[in-house]
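Up next is chain A:
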Amino acid sequence: MNSHLPIVPIILPMVAAPLCMLLRRRTFVWGLATAVTWVVFAACAQLLLQVSTSGPIIYTMGGWNAPIGIEYRIDLVNAYILLLVSAIAALVMIYAPQSAARELPPDRHNLFCAAFLLCLTGLLGITITGDAFNVYVFLEISSLASYAIISVGRDPRSLKAAYNYLIMGTIGATFILIAIGLMYMMTGTLNMADLAQRLKEVHDTRTIHVAFAFLSVGLTLKLALFPMHVWLPNAYTYAPSLVTAFVAATSTKVSIYVFLRFVFTIFGADYAFTTIHLNAILVPLALVGIFIASTVAIYQTDLKRLLAYSSIAQIGYIMLGIGMGTVTGLTAGIAHIFNHALIKCALFMVVGCIVLRLDSSRLEDMAGIGRRMPATSFAFVLGGLALIGVPFTVGFISKWYLLLGALERDWWPVAALVLLSSLLAAVYIWRFVEVAYFRPAPDDATPISAPPLSMQIPLWLLLAATLFFGVQTDLTAGIAQRAALWLLAGGP
Partner candidate 1 sequence: MSDFWGLYNYWIAIFLMMVGFYNVIARGNLIKKLIGLNIFQTSVFLLYISMGKVEGGSAPIVGAGISSFSNPLPHVLILTAIVVGVATTSVGLALVVRIKEAYGTIEEDELIAQESVTQ
Partner candidate 2 sequence: MDILIYYTSWLLLLCGAFFCAVGGLGILRLPDFYSRQHAAGITDTLGAALLLIGLILQAGLSLVGIKLVMILLFLLFTSPVATHTIAQAALQSGLKPKLAEKERDG
């Protein structure tokens, strides 16, 4: 049975989704979905363990060897992302029922859970596969499901946000489809490993340059790199809090993974950085994105929106690390994928707790919340510190590698800018601190009970993880470094 482990994370949620739809009792629905996500999480953890001890796993679908058939090819990079996505899903699922009872239409929990599981299926399916076209298929599963779960927010603006996301996301996906078509045209294969081999012979054709350009544009749309980010703030703001916590921590991260996979494994670092000069585009865009998004975040009046802009800035950091094209830079990028997912998921969970009690995510309604919801507010501050990159949190690790990477390449201005941008992060986190702790609560404020335990436990687990991995860097930075070396070596 162990040899069939790779398909468990994909097939299990895919089968559970229709079952969820058919169940009517709400407790059964959530119970099934939660159980599934935890089994998936265990499977992914086991996969990472296997990969890190005994090397890449290959699983052929239907017994057809690639490139004739489709195969899974799990190496350190995607095993790491699989673990991240499944862990976040498992934690969000514990958090979800209480938050959903507040923020979702009451009679649609079964449909919501089905869509959520499909989104998870899609994200894991993109990550695990070794076939370029299969990426497109699962990308669409996850995208369609995320449009759906974003659109069920209580504010009707969630509909517009979902619509815009749908248009942008589909344009991005179609660009990716064009790029895959062009690559297929020049090589005759869709298998990633085979593509990597055969692309070398046609590297200098104009068709492949265009394929690379379309792929990059399509993926930057999906991963919301500035200036392709316009769909993101509204989608994160108006989606139900638990959806935001899940999507913010996983969806863009998986797109970044696909970017890494295509750029480093398929096209090769050599092609991307010496023929195309990807760094010349990526680094400035990332830096501008960091500054503009952080600055915009400072002026937001809605906490969710503030965090959404912060996400765009953080994606800038990840892409900056990747754009360096060195082992240290790539390590910083990959580590930050993990770290940012932890931090953002925790922060959005905090917002969900606040929404549960205050029924609003606007900063002005949160005056004095520091005393009314002490634990929750403290959690936000902790997460905020990690976001800024204070030592002993995970945020520090990624910033540290980022600085090292910049200094390695003698990019002094970049290093200085990264430091400076942390200040901006401090400012927008301070906005919450100021409102929560230094403004008096309104006179008619009634005492608020703490959020239910099922919401607090995953939240504190995530925060504990941010602190734990901030000190114990073997798992995150260690694996990230091995993954970076693996990617730069061009895979197998």
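Here is how the candidates were picked: all candidates are chains of the complex that A comes from, given by their letters.
The rule is simple: a residue touches a chain if its C-beta (ideal position, glycine included) is under 8 Å from a C-beta of that chain, and two chains touch if they have at least 3 such contacts; residues count from 1.
Every value quoted in this text rests on a predicted model; they were computed, and no experiment measured them.
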*Which touches chain A in this complex, 1 or 2?*
1
*Given the complex with candidate 1, which residues does chain A contribute to the contact?*
133, 136-137, 140, 144, 147-148, 151, 156-157, 159-160, 162-163, 166-167, 170-171, 174, 177-178, 181, 184-185, 190
